[in-house]
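My structure is below; once you've seen it, I'll send some questions.
A single protein chain has been removed from this complex, and every other one stays in its place.
The first chain written gets the first letter, and so on, giving A, B and C; residue counts start at 1 in each chain.
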Amino acid sequence: MKKVLIAGATGAMGQKAVDLVNSLDGFEITAALAPHLTTENKADYHLAAEVKTYQQLAEIDDNVADIWIDFTLPNAVYADVKYALEHGMKPIVGTTGLTDDQQAELTQLSREKRVGGLIAANFGMSAVLLMKFAQEAAKYFPDVEIIEMHHGDKKDAPSGTALSTAKLIDQVRPAHETNPAETESLPGARGGDYHGIKIHAVRLPGYIAHEQVLFGGDGEALTIRQDSFDRQSFMNGVKVALEKVDQLSELVIGLENIL
Amino acid sequence: MKKVLIAGATGAMGQKAVDLVNSLDGFEITAALAPHLTTENKADYHLAAEVKTYQQLAEIDDNVADIWIDFTLPNAVYADVKYALEHGMKPIVGTTGLTDDQQAELTQLSREKRVGGLIAANFGMSAVLLMKFAQEAAKYFPDVEIIEMHHGDKKDAPSGTALSTAKLIDQVRPAHETNPAETESLPGARGGDYHGIKIHAVRLPGYIAHEQVLFGGDGEALTIRQDSFDRQSFMNGVKVALEKVDQLSELVIGLENIL
Amino acid sequence: MKKVLIAGATGAMGQKAVDLVNSLDGFEITAALAPHLTTENKADYHLAAEVKTYQQLAEIDDNVADIWIDFTLPNAVYADVKYALEHGMKPIVGTTGLTDDQQAELTQLSREKRVGGLIAANFGMSAVLLMKFAQEAAKYFPDVEIIEMHHGDKKDAPSGTALSTAKLIDQVRPAHETNPAETESLPGARGGDYHGIKIHAVRLPGYIAHEQVLFGGDGEALTIRQDSFDRQSFMNGVKVALEKVDQLSELVIGLENIL
Partner (left out) sequence: MKKVLIAGATGAMGQKAVDLVNSLDGFEITAALAPHLTTENKADYHLAAEVKTYQQLAEIDDNVADIWIDFTLPNAVYADVKYALEHGMKPIVGTTGLTDDQQAELTQLSREKRVGGLIAANFGMSAVLLMKFAQEAAKYFPDVEIIEMHHGDKKDAPSGTALSTAKLIDQVRPAHETNPAETESLPGARGGDYHGIKIHAVRLPGYIAHEQVLFGGDGEALTIRQDSFDRQSFMNGVKVALEKVDQLSELVIGLENIL
């Protein structure tokens, strides 16, 4: 039975992590960390009677957990992960806000301490697999465009996931020029351009978060699509991380790198 | 049995029309018009022994046909349709090139002669129904975007069908403002803009001609999509026109107006 | 300003109706009916100070409203609608459970009282439009199949909406035989069969409620798809009903019949 500490256990994502671990065979929550968490209110957060509660790092008992799940805040995550690594707990981190330098430093620390772990910006399995498959397909189908669709309130376009997908494709696809003579009778009709990869952003009420990568070749097409209906989907990736973290010998950045 | 004359019978579309009428119960080809068509070569064009062949308008016998199908050339179509109306033949016209003035004049002539008929820019039933349904849905779903996808060789964007769809929607949808505060980190990501309706054009090899209209509302979405795999699809609309032309009392512009 | 009474105001759908009417210009909630609703707790249900609250029909004041929105229970809806019609309030009814006989009787009553209204099993605009468009398209594309996709917990297949769509198509499509010689190496691969219309039901976690109608013809395809992401979508149809109910001279069954 693996022992798990959940940092940020009272937040929206933290609570989903609590429910996930409570539902899994082979894992148990032994500790939880959150600023206002107490012995009295822990049941409200679906934490069992035997779970130890802490409000700050300094209070945490030694050997209380094997794995550290972190859904906290940008200003807390660096100290959290450092603490986890130094105390032999494998971090699984969904909190954003670590700088590249901090990630590099923590990775170095993980090597010294020989403690594996994972930091991921996106724990949605469908989005992560879409990016992985899109990168692979682009080697064979250099003609590719991306369409992402989000709810009407999203202000920025294109989405971060769409742009990340384009960057991954750009790293591998053969030198390529798409239809240089094309013209637009409505400016923007051909979409945004990232190194020759066209990205189209749709914004409509009702939609949630969806991405399609469209590949075309002589006489055929390949389309990869993912739909995120609910942030619950992040827990699919956390579950995969829990199953794989024991096989990691250092801190890995990106869920796709442990699949 | 309705008698049909096919003008432009030796061209690519004319040949498809020949095959269509040959396959239909209740219709027979009685005459065909084309510059190089002769009694000797008519069998090569799937025309039966009893079909009369003409190389120019002046040769055509009176009462040779009830219906005139026209897939000729822009410089021939005006004289053809005028000839048909004046001789009591109901024209079904897929040839492009008539000016607005010519269309108005021919419509006036059709009223005087009391001869119905149809002129259509697009005989693809899926495209025509898509436009019709999109216009109707826009009354209830004012939030709408269009994605069209064509083969990589298409030079202009967006497609004529996509633009026509946007115009039809614009005629009916309630006053509407979509997400005014949105920003593009890649210019063009949000597509081309026709009166607030965003249009996205995808160009990829393998693709043929496809259009999607996406509607979004609170908690739901409606999508209408059409795919044209082959110009054979135009004959679906010609068949509908053949079945309905008897009910028309004047020349009608647009297949959607007889559905 | 139209005055609205909401029956079942404290239920899940009733609460969505309360929020809808509160958000609309030209309409105001003047009364609400629900078994446990009181002056004291009405604010908890987003009802303004001036809204009159009733726990049963007998308490309702004359002339308190022009329109009666009903999201109650099967055993209450008949008496509710009868009461509304007899007191000159136009009913908009989303509650299920009325028998065909009861619907006929209430429609007759609405004619006698000259009070319009609407009873609808489905207020989701995308589903209602899909059914309407599918029926219209089937006249031109008799080759059609239906795919519906729902969450993995749905026990019955196909969905009621898919079956209703097939029935509507069956009423209009030309006599038709699809590929009589086909064989299945896996029984069921070709789907369920409703009068020759194939219906395929997909059940997967993550999915919510989605339906596609696929039409095929020579060289082309037409697809109509609707996605219900959230029951909030029902309010789109209630809003349309509120806007149109004044134009109705009797009780109408089915949202599609007022579009």
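Keep in mind that, in the parts below, a residue touches a chain if its C-beta (ideal position, glycine included) is under 8 Å from a C-beta of that chain, and two chains touch if they have at least 3 such contacts.
Since the structure is predicted, the reported quantities are computational estimates derived from the model, not experimental observations.
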Touch partners, limited to displayed chains, of the chain removed from view: A, B, C
From C:79, C:104, C:172 or C:202, residue that would touch the chain that is not displayed: C:202
Hidden-chain contact residue, picked from the options C:105, C:145, C:170 or C:250: C:145
Residue of A:110, A:165 or A:228 in touch with the missing chain, whole complex considered: A:228
Absent chain, residues of subunit A that touch it: 124-127, 129-130, 133, 136-137, 140-141, 215, 217-233, 235-236, 240, 259
Where the missing chain touches subunit B, by residue: 206-208, 227, 229, 233
Residues of subunit C in contact with the chain not shown: 143-145, 147, 149, 152-158, 163, 178-179, 181-194, 198-207, 214-221
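Operating definition for what follows: only the chains that are shown with their structure count from here on.
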Chain whose Cα mean lies nearest the overall Cα mean: C
For subunit A paired with subunit B, centre-to-centre distance based on mean C-alpha positions, whole Å: 49
Overlap residues in subunit A, where contacts from two or more other chains coincide: 206-207
